[in-house]
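Heads up, one of the protein chains got dropped from this complex, but the rest are sitting where they should.
Which chain is which? They are A, B and C, in the order written, and residues in each are numbered from 1.
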Amino acid sequence: MMVAVLKPNATKEQIENLTEWLKGRGLSVHISKGEFYTILGLIGDTSQIDTELIEGLEMVESVKRISEPFKSANRKFHPEDSVIDVGGIKIGGPHFQMIAGPCSVESPEQILAIAKDVCAFGASILRGGAFKPRTSPYDFQGLRADGIEMMLEAKRQTGMPIITEIMNADHLPMFEKVDIIQVGARNMQNFELLKELGMLKKPVLLKRGLANTLQELLMSAEYIMAGGNQNVILCERGIRTFETYTRNTLDLSAVPMLRDLSHLPVVVDPSHASGIARLVEPMAMAAVAAGAHGVMIEVHNDPVNALCDGAQSLTPEQFSKTAGKIRKIREVVTA
Amino acid sequence: MMVAVLKPNATKEQIENLTEWLKGRGLSVHISKGEFYTILGLIGDTSQIDTELIEGLEMVESVKRISEPFKSANRKFHPEDSVIDVGGIKIGGPHFQMIAGPCSVESPEQILAIAKDVCAFGASILRGGAFKPRTSPYDFQGLRADGIEMMLEAKRQTGMPIITEIMNADHLPMFEKVDIIQVGARNMQNFELLKELGMLKKPVLLKRGLANTLQELLMSAEYIMAGGNQNVILCERGIRTFETYTRNTLDLSAVPMLRDLSHLPVVVDPSHASGIARLVEPMAMAAVAAGAHGVMIEVHNDPVNALCDGAQSLTPEQFSKTAGKIRKIREVVTA
Amino acid sequence: MMVAVLKPNATKEQIENLTEWLKGRGLSVHISKGEFYTILGLIGDTSQIDTELIEGLEMVESVKRISEPFKSANRKFHPEDSVIDVGGIKIGGPHFQMIAGPCSVESPEQILAIAKDVCAFGASILRGGAFKPRTSPYDFQGLRADGIEMMLEAKRQTGMPIITEIMNADHLPMFEKVDIIQVGARNMQNFELLKELGMLKKPVLLKRGLANTLQELLMSAEYIMAGGNQNVILCERGIRTFETYTRNTLDLSAVPMLRDLSHLPVVVDPSHASGIARLVEPMAMAAVAAGAHGVMIEVHNDPVNALCDGAQSLTPEQFSKTAGKIRKIREVVTA
Partner (left out) sequence: MMVAVLKPNATKEQIENLTEWLKGRGLSVHISKGEFYTILGLIGDTSQIDTELIEGLEMVESVKRISEPFKSANRKFHPEDSVIDVGGIKIGGPHFQMIAGPCSVESPEQILAIAKDVCAFGASILRGGAFKPRTSPYDFQGLRADGIEMMLEAKRQTGMPIITEIMNADHLPMFEKVDIIQVGARNMQNFELLKELGMLKKPVLLKRGLANTLQELLMSAEYIMAGGNQNVILCERGIRTFETYTRNTLDLSAVPMLRDLSHLPVVVDPSHASGIARLVEPMAMAAVAAGAHGVMIEVHNDPVNALCDGAQSLTPEQFSKTAGKIRKIREVVTA
């Protein structure tokens, strides 16, 4: 359903032409005339109507979509929570999971040691970056294919399913054994990549872009789902605002709002949002209190190399403590 | 402490003049020369130095304040949490309080009925709007002095201290018996008002402006504290972003960040931020999980007048349920 | 005119009650029913209807105001450009003016010297700050009443009308001889101050708040105009965004947009927006090319005191050159 408001100078003939055109697309049209404006209420399946096309008409003041433009992701047409199976681990609905691991995979020893630690402390899915999107071409770009291999070895030894980020559809063959493919914030509207992921059956964790609305996030989920892949996990990771103490502003109202609008699981990444390790625990707890189906937390070991402690990473010991508090908050939420 | 970076074209004489001027203000100056730039490290009490003045110099590339520009509000100089006494009710440090009440005071019966309800369900401070800041001059502007009288009557009958918003220093005489004076988001940088409040001893709840950084919030607290009034409570109530599903974006990372930077109590208003009643409970729970010293929640009764249920207000029954969950989250946080 | 969209679960009785209530306010109501939603088209004078009240109803999905909520400032009801007379100098419609002067009034000699210079180079109105809104209580707060006196002396000697900023309604007596009262960005929604200014006949230059929409700016103009003072000049001075190279982002599309929505004159302040002197000339030229009725430019003299060149101020010589280019751009615009 849509509402179109026509300008005062719209002629009777223009209104009739538009009405006919809309009816030809299967909509019924209700007209309300005011002193200045005329309102058209468009009833029927408006999801195939291109809002910008209508808004482009000279006679049109504004167009408002009342039904959301997303269908597959829409809770209205799928009232129950979706539960997504990740190699036997379930996420969504009543199922809550902790995803943990290092920002970047650095070596087989590093990823394996962290995997064992976070597994012991309650994480059920292992994260790690093999392809790293970096603002500067001069910064470390990740171990790429080798990084994925190291994660797969850690999976073999710990049994944890793994999640890692893809940056280009061409790299898909390397992701064959990856359990969840992550789409990073900068690629949330890389529509060609989303279409390719829509042709898989594999779970996709879709991060909200730095400056993308929740509706745009759901429309990007729709790109994947429209291709046939219903296994989409939404992830809030902070948006860009004017505040400078924190790197980004974690929008936790996204959690109940997305759960309201959609049946898909919603996960929060409190590590990237603030960029500050001591904010990870309170924000992870807050995310769970707000109803998240999971949290994704950066954990780093290697206390020897003081240079790489990671501004936003917890040590395994800190993660252990945080994980305990998260479980208690989760108990309150589900009580 | 500050760092000033000088442009490549700064002459030796300019650098000497500036250095002398800075030394005259009691600072010691450390100079590092690079290929292009020269860095001055300014050591000493830089809080009296006007950053814009230095930045205004033609030879200066940029100035960065390392020590925060706020002193009274700064945790570095006051490591323990401040506890503020509001008519016997304490807030800050280990003390957590729920503030509840209607958006606007509408009648003696309305405010009294709500006061009794929220008191019974665990709120300890009564909120209510008498002076209403409205975007449009044609919208309801509040009952003003009469509204305050009605709140005072509710206070007499329930024993709850009251908080209400001030919009102009001229109105101060009407606030004599008010327990906490609220400064709204739109007046956070009404510096003349802040100075007046600095001359009182009464607690002030200072709301973060829609587009103000945490540092600006703390500088506004500093205006009040510099005048001698140390009883400032900080309040996060949502910032303006590009997202449109929610009215504002509640920035919960402000809670641990403000607690890190300052010793002042931090309260969250989850009702105004989203403008959506069903988001109030999850966001209130999240605020407490993030470490807030209090939440301020809109509660409305009057089920008869269907027109006034308040998009963002809870009914007393909903508040009762939410208050229960908040207490349980608080237990986890303080365990 | 407004459009209200009702939720799928709105009962027939609720819809009837709401319709009756709206009719009781003199509106006619057109109803369009869809599969999920019902749309109410509200025809008539909706400017007195409080959007938030309607949006607050549980049954209401969203409310959209189609006619703008501002009336006095609205071009629809006042098609010709307003021309405002400032002591014989006209601004608005075909009349373009350059306002220039120092950020702060510092001494009688300083303001007089700058006044003479900018007057000689084509400025017709003198600006200068007497009351300075500063983020920090420790920064220079202006010469206050003395500063205004110094400006009045410069007016006597040059004949230029003067503009200076007010921060509190209590200070109005000091502004009796001021030609234009400026409301700064931080006070754009200081509604009590706006109401006081509405009771004067004196021109008011209203600056857009850092995070305020054009509609909010026009609603604040409405506060002044609703009180009887039609002499409002709108001023774009940059909004807060995520960009950090410039202090604020000058929103020049505000110029044609405001001229489209309103009949009031629109002025641009390119000095405060960027905070960088070398951006003032190109942005002033761009403002004029976009259709501004005036520009307000900071000019500083005092080449001796190297400390106070002002990051965003032009020297009189630079202003002279910029003023020449502005005049040429203005010729193209009005050709």
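Rule of thumb we're sticking to: a residue touches a chain if its C-beta (ideal position, glycine included) is under 8 Å from a C-beta of that chain, and two chains touch if they have at least 3 such contacts.
As the structure is a computational prediction, the values presented were derived from the model and not from experiment.
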| item | value |
| --- | --- |
| Sole residue of C:Ala73, C:Ile91 or C:Val255 that reaches the chain not shown, by the stated touch rule | C:Val255 |
| Residue in contact with the excluded chain [from A:Arg134, A:Arg156 or A:Lys177] | A:Arg134 |
| Of A:Gln14, A:Ser28 or A:Ser320, the residue in touch with the unshown chain | A:Gln14 |
| Sole contact to the chain not displayed, among B:Ser136, B:Gln215 or B:Thr241 | B:Thr241 |
| Footprint left on chain A by the chain that the document does not show | 14, 17-18, 21, 47-48, 50, 52-53, 55-58, 60, 69, 133-140, 167-170, 186-187, 189-193, 195, 209-211, 216, 219, 222-223, 226, 240, 275, 306-313 |
| Residues from chain C at the interface with the omitted partner, ascending | 211, 213-215, 239, 241-246, 249-257, 260-261, 273-274, 276, 278-279, 282-283, 285-291, 325, 328-329, 332-333, 335 |
| Sites on chain B contacted by the missing partner chain, in the whole complex | 1, 3, 5, 30, 32-37, 39, 41, 43-44, 61-62, 64, 66-67, 76, 211, 240-242, 244 |
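Note that only the chains that are shown with their structure count from here on.
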| item | value |
| --- | --- |
| Chain A-chain C separation of Cα centroids, rounded to whole Å | 39 |
| Touching two or more other chains - residues of chain C | 211, 240 |
